[in-house]
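Of the protein chains in this complex, one is absent; all others appear in place.
Moving on, here comes subunit A:
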Amino acid sequence: MNIVTFPSSATALLEVRDLHVHLADGTPIVSGISLSVAPGQILGLVGESGSGKSTIGSALLGHVRPGARIVNGSILVEGVDVLSLSGKALQQARGKLIAHVPQDPAATLNPMMRIGGHLHELLEVHEPTLSKAERGERIAAVLSDVGLSASNEFLHRFPHQLSGGQQQRILLALAFLLKPRLIVLDEPTTALDVSTQAQVIQTIASLCKMRQVAAVYVSHDLDIVRHLADTVTVLYAGQIVESASRDTLFAAPAHPYSRGLLAAAPDIFTRHQLAPIPGQAPAPADRPMGCSFGPRCASATPACAAAPPPAKDVAPLHRVACFHPSSGPLVRPEAQVRSGLSASPILLEVNDLSASYGDAPIFTGLRLALPSGRCSALVGESGSGKTTLARALAGLGQHVEGSMRFDGGPLPIDNWQRSMEQRRRIQYIFQNPYRALNPRRTIGQTLTAVIRHFFGLGPKDAERRAAAVLQRVALPSGHLHRYPRDLSGGERQRVAIARALACEPDVLICDEITSALDVSVQAAILDLLRSLQGDGLTVLFVTHDLAVVRAIADNVLVLRHGRIIEQGEVDDVLDAPKENYTRQLMASSRHDAA
């Protein structure tokens, strides 16, 4: 069993030793987890989907999801063994000793309960001796700590009357209200816009320091962890592969997986080559005998497949579970800027476009031009109208007016008025690969239907073409006979891209197509899109992520409140933004206080 741990310090507030969580049939979800966190410190628990990070997060509260079981290990919080608690004592510990901040505030707050009700209820349950006035004081204090008003008017609001950032602050207030010693934050900012995210993260950092609380911050987002955590633990396939101080881990990661993750993550400042990690993480039941990462690792040797590598210190406070840890800083080769693009003709053009939602206008008088053969990024926060715009271009808009031109001719606003040829040449890829494919049809049926529809081929020819298209998105032709449920998220998104490519389009509209995917998968998809651009495809890439913009786009359009406020070459805009808002977005993406 490979156990990675920090040398346990006498000052540690949270001490997890050799934690194992199994499914009912004995399949391990996480194994051999050891962690320690000192008061006032934030531990970043990093992993991709399926790595077991949320399982560990909730196990810290003595909870596992139905069907799973904690089979071994101890969790000490200020000397209290959480796993030995039950009944009333466990209830008391949850909230008072350990607090949890979940991912989606909108789903967590009871929509029928006022904000004040949420806060008062928690105190009534856990500290019944407090008078109403004392409760009010405590609530006012914690609300000001998280940067919210404690006015009566605010306390009387319902959750839906708050912004996403305010809702998440309420959850923070609820977590800190009982003055817990340990706080577990499970991706609390994933649902928020970058600028809101930056502010919430600032609040979390300062609260933990101020109250000397130990925090475990569970996240898939390396960038947030880099700015928030003091120490970082990297999880892969339910095991810790590396633990180090934040600076060490980001400057010189030693485990091939940590290095792979960092090499796969796009950077807002430099356009480096994104290196996807080959293969995909094993499901809990399919984890290999030896090193879990072995099958995907470039430096694996036969020894790696024989037995799991034990954890060892490569430096003080730096433990790695690998037979071949790397030393030295991580070097990410710069990617070349595409050249010779300056004089491209305009392929798709929008004039005076307006769209509304009910009576509320989303944008009016919008102008946009997509140069042929380039990748234009459309950047904006939620509510900026970026998805509405992208859908309007694809003919999916409702209540859209204005004029569009495509390849010299007029392009009808409504999809059903467009010609077959126009439909074929403009393709749209959806954000969520889990909803974009019909679950009851095989990949082959989905692809051949498109090919037969547009090119009138017979079934044999269509299937041959479908296999060729799958190859272009780097999927084996055996996938033709599979159903979407057999595929991972990244593979599904590849199939969605393949469906678009099967039409041999000229324009590809990509609506946040990597936002539902893990970093290493995102790198592979961006890589794929880059290679497709070599074939002269015009791409509109809608995103909220400026680092992705740097990695993929040639030029960028910044959308705010339905207006394009800034546009230009990617490097010009990101290196020297002219507009205040663009500067703010850049700052937020770096998690500086905005």
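We adopt the following convention: a residue touches a chain if its C-beta (ideal position, glycine included) is under 8 Å from a C-beta of that chain, and two chains touch if they have at least 3 such contacts; residues count from 1.
One rule holds for everything that comes next: contacts and distances are computed from a predicted model.
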Of the candidate names "ABC transmembrane type-1 domain-containing protein", "Lipid II isoglutaminyl synthase (glutamine-hydrolyzing) subunit GatD", "FAD/NAD(P)-binding protein" or "Lipopolysaccharide transport system permease protein", which one corresponds to the UniProt protein name of the undepicted chain?
"ABC transmembrane type-1 domain-containing protein"
Touch with the missing chain holds, among A:S163, A:S403 or A:N438, for A:N438
Sole touch to the unshown chain from A:A449, A:I565 or A:A587: residue A:A449
Just to verify: which one of A:R65, A:K179, A:R485 or A:K578 makes contact with the chain not shown?
A:R485
Touch rule applied to subunit A and the missing chain gives residues 394-396, 415-416, 418, 420, 423, 428, 430, 432, 435-441, 446, 449-450, 453-454, 485, 499, 503
